[in-house]
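Let me begin by handing over the structure; questions about it come next.
All protein chains but one are shown at their positions in the complex.
Moving on, here comes chain A:
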Amino acid sequence: MFKFLPYVFKGLWRHGMRTFLTAGGAAVALFVFCFVASVQEGLNRLTDGGDADRTLIVFQENRFCPTSSRLPEDYARTIREVPGVRDVMPVQVWTNNCRASLDIVVFNGADPQQLRENRGLTLTSGDWSAFENRRDAAVVGASLARRRGLSAGDTFSIGDLSVQVAGVFTSPVAAEENVAFTSLEFLQYTRGLDSAGLVTMHEAYLTPEADPDTVARGIDDALRAGPVATTTRRKGAFQASTLSDLVDLIGFAHWLGFACVGLVLALVATTTVMAVQDRVKEHAVLQTLGVRPGRVFGLVVCESLLICLIGGVIGTAAATAVLAFGGLAVGAEGVTIAFRPSLSLAATAAGVSAGVGLFAGVIPAWHAARTNIVAALNAA
């Protein structure tokens, strides 16, 4: 079969523009496919991660936007008493945009010491002492830093907030890299929030053997007597419900991904059909020379596969690059979904391209192989 590869390549080359456009179309479609799939993966990570199940979020009852949830900071003491709770971190959330946005900037204010203990952050530049010693210091997630061009030592101003970047961090939780952390007091005293003694939410960390749902119920029960009622959920469930509008949208976008695959199929099949129609006579000549029908089939499928795979790999590579270096995130109400490239995503996309290429070639190839040789030779 490999002996015929030069023939296949020259066949693709003979209609260079057509091949180029078809591969280009496949590239664009696979680019979109990867993007959509990466959003889906990001969402799955939010709701499936270990962090999602072993952390509870205590929020004001019936409130969703971080600006409207206000809980007494000293609820932390009550929560800590609930059996199964290992630690409680009061968090003040500030976001530039409570609605769904592609350029969401989220600040979380929390105690620096607790932050380091509970979040597993790794500084890639800057240092912790600068963060701990300066009131308006912030550590910035790598994705946010990339998107906004921030590095240690910069001043980052957005809305009424202005912070000094003390460092840039990476996190085992991809979505976390879209967040900037400041000290709790700094955010509490920010103009517009004015929430001295109040926080947006409490993050409760569980002991290894605790059952998250039992503990959540315990927390809500314990706080029922307080001035503000609470709803406590696993972090994953909390994020999924906060993003529920987006989740619907993402579910819909998933269909767009499938539509892209259908598009590539139609595109590559059309090109292959045209290539076969152009060469009805040539395939008959090859068969007259002694090329088996099965091999003619293989040659056509190989052509279709190559076009689709070349386009698909280019599109996947482009999407991977953009996802890796773009620091893109979509978010709403202080929760973000990180767009990340992944090996499994790239492998899936390559597999999809190959599958579509094979499938698109089957029917034209079958026609080329089964065509009546004499009739095809007599064709103009």
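Quick note on the criterion: a residue touches a chain if its C-beta (ideal position, glycine included) is under 8 Å from a C-beta of that chain, and two chains touch if they have at least 3 such contacts; residues count from 1.
Quick note on the criterion: contacts and distances are computed from a predicted model.
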Chain not displayed: protein name in its UniProt record ("ABC transporter ATP-binding protein YknY", "Aspartate carbamoyltransferase", "Formate dehydrogenase major subunit" or "4Fe-4S dicluster domain-containing protein"): "ABC transporter ATP-binding protein YknY"
Option touching the unshown chain, where A:A130, A:M274 or A:I373 are the choices: A:I373
Residue in contact with the excluded chain [from A:V291, A:V322 or A:I363]: A:V291
On chain A, residues whose C-beta touches the chain left out of the figure: 3-4, 6-7, 10-11, 13-14, 281-282, 285-294, 373-374, 377
